[in-house]
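Following this message is one structure expressed as structure tokens.
Of the protein chains in this complex, all but one are displayed in their positions.
As written, the chains take the letters A, B and C, and residue 1 is the first residue of each chain.
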């Protein structure tokens, strides 16, 4: 009986910009007045990949940025659908269903926020950071990736707001510090009254542990999760994620309606980590 | 136990020209050295339509022309596959399997030939006419279509050989004589020692009757037929056409190996006309 | 000569048009109500409900294949009592017929579910899912004519509402199951549910879906199979046949009506295009008008 779909529209728009960010990562701007006007930080859209029956299903992508009539998505070719999207050119048309899902808590109680981004988990942060800054929140981003070219360009997190600090890490040390983002999280956690995470599940699970162990407990700790999706709007029940039920024992929550953003403490991390990956490379 | 496939190759080539002939009809030139060097009049190639699984099967197309390293095809968008082919642009690549099938009898015994073309049935004639002219045969073309824009441009039949006469008819009278090609056939049949036909089955059946009734019997009368194809090279047995068997009573012959060109008298026309159309519009 | 799209499913249940939203692809209406005009479709077949709440299967629950998708939802649902008490009161608002899809492992569970829903207004009929491939024994009742007759007869005894039996295509002779359902008192049959399929996680060297690794295949890939199944069922029974299987546009719906269906369900297509079913309703109207026909059944191949 989920609500919150009244803003959702099936919108077709023209691709106005395709920025290649290296490592195959692209940021695609699409003229979609409705999505651009209604998408809130952390929400996503279901994108058609091509016009045929293969791929058959839409693919979910966070709304990375909105400006005027344009909404932007950040993605990289990891499979059939993203290969099609990553090869879009300005002038092509794209079809999106959105805005979908529960985003990050809009009014933040925080004064200092820590955003933890892993790889393509960067996608929801530009929109979130804009909203945080408008609320006068101090923002630090810890951005990690396997290697330099897979790092989201730091200036794109803040989009011109110099007050936003971006700490970079790469697994191979090719840029920023060597190591996993979680290594840097601990030291920046102190004093952060809100923590936001998006990236691979192992990273988010580690983040959850770090937050648990942290000296001070942030007022708000939220993560954006992924699940393979059939519909994106709550009818197929395909996107279940393991959470702690009301009664404490584990239950399933739908990534597309209860999520993709969830309180970090509501996720049953141990169970999530034991699930086989959906991604079929 | 059909032979004649030893020349067949799976060739990928670059589209070098796309001429729009009106009515959606296009002539597509592709750099395919092997096909261009080996295709004989009336033979066809199996073209891949796109790279996906829908459409799944190749589509058969007559080799309309060959010049240097380039082979040309004439087609119009009538369905999923031809829509994809008709939208090809120079620089795109195309995949063809060929040359396939039994073409027109190479050495013609004729001195005067009549070529009867209906709609897209024009496709095999340019190559045939070149071969006939090289053998010093006098050629007349009777070319018909529903309406003017669907008529194959007359100059493309002869490709610069002014000695070739082209008589045009349209059903709606928008160009040339009003009526069906068969109307004009009777009067040009006289003295034609070879008759070649390609077009819709009803037209070919009418042509067969006219030839039968003709005062003089041509030395050679051949038609190019169609059947939906699974493979194009004789292994699926999907392209059966009704013919008069050795023992006189009817049998099936494979369009892709026994045909597509067959002696007009070997086709079981009555039976062919009773078959449901394969074409799913 | 005006087009009449209405369809009589029996027991006084007349659908405004033949196009329905397939069970499990429209929930109970609460989501799609916000996306499309539910009043425009002929019927909404609810997500399968069971005697007791079910949490559903472990993820991943969906996987894509060539022109299709596999699902292994495991009948996640809040249980029939919650459906009757909390959901059914809203059904009248949808403006279309609401047919409750019911699943279970034993005959009694089906009977109990229907008994409980009988008290609920807003439920116009029942669709017995005797063919869910995603729960233990889920297919047994639907794979044997006698079992199918048993569950149909048992439910028939407790309701005067329209009773649809949903057939499994994973059988040797779907016509025989349809006949069993018809003779046991079914007012209509629906065909088909999903086909048992599997997808392999190549590098992990195991299936993508959990458990036995199988799920139910739906979407355009199964359309030719469903057409053959519907034609077989049409030959076997005289009650209305409700078709499902890869219906994505008006042309697909027409094909199933030609094959012998009285009504159709749009399932997987709704995921990619929530308004697919609504568009097919008007598309069907225009198709019949253009063909100079007044009723969809005139499309039928004889």
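Please note the rule applied: a residue touches a chain if its C-beta (ideal position, glycine included) is under 8 Å from a C-beta of that chain, and two chains touch if they have at least 3 such contacts.
In this text the structure is predicted, and so the values were computed from the model without any measurement.
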item: Chains still shown that are in contact with the chain withheld from the display; value: A, B, C
item: Option touching the unshown chain, where B:37, B:78, B:106 or B:236 are the choices; value: B:236
item: Sole contact to the chain not displayed, among A:11, A:27 or A:54; value: A:54
item: Of B:14, B:54, B:69 or B:149, the residue in touch with the unshown chain; value: B:54
item: Contact with the hidden chain (one of C:29, C:42, C:220 or C:240); value: C:220
item: Interface with the unshown chain - residue positions in chain A; value: 53-54
item: For chain B, the residues touching the chain missing from this view; value: 1-3, 5-6, 8, 10, 48, 53-58, 97, 227-242, 251-252, 257, 275-278, 280-281
item: Residues of chain C (touch criterion as defined above) contacting the omitted chain; value: 65-68, 70, 143, 170-173, 195-200, 202, 205-207, 212-214, 217, 220-225, 227-228, 231, 246, 251, 254-255, 258-259, 299-301
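Everything that follows uses one rule, which is that only the chains that are shown with their structure count from here on.
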item: Chain whose averaged C-alpha position falls nearest the assembly-wide average; value: C
item: Intercentroid distance (Cα basis), chain C paired with chain B, Å; value: 47
item: Centre-of-Cα separation between chain C and chain A, whole angstrom; value: 35
item: Distance from the mean Cα position of chain B to that of chain A, given in whole angstrom; value: 56
item: Multi-partner residues of chain C (at least 2 other chains); value: 66-67
item: Shared-contact residues (touching 2 or more other chains) in chain B; value: 53-54
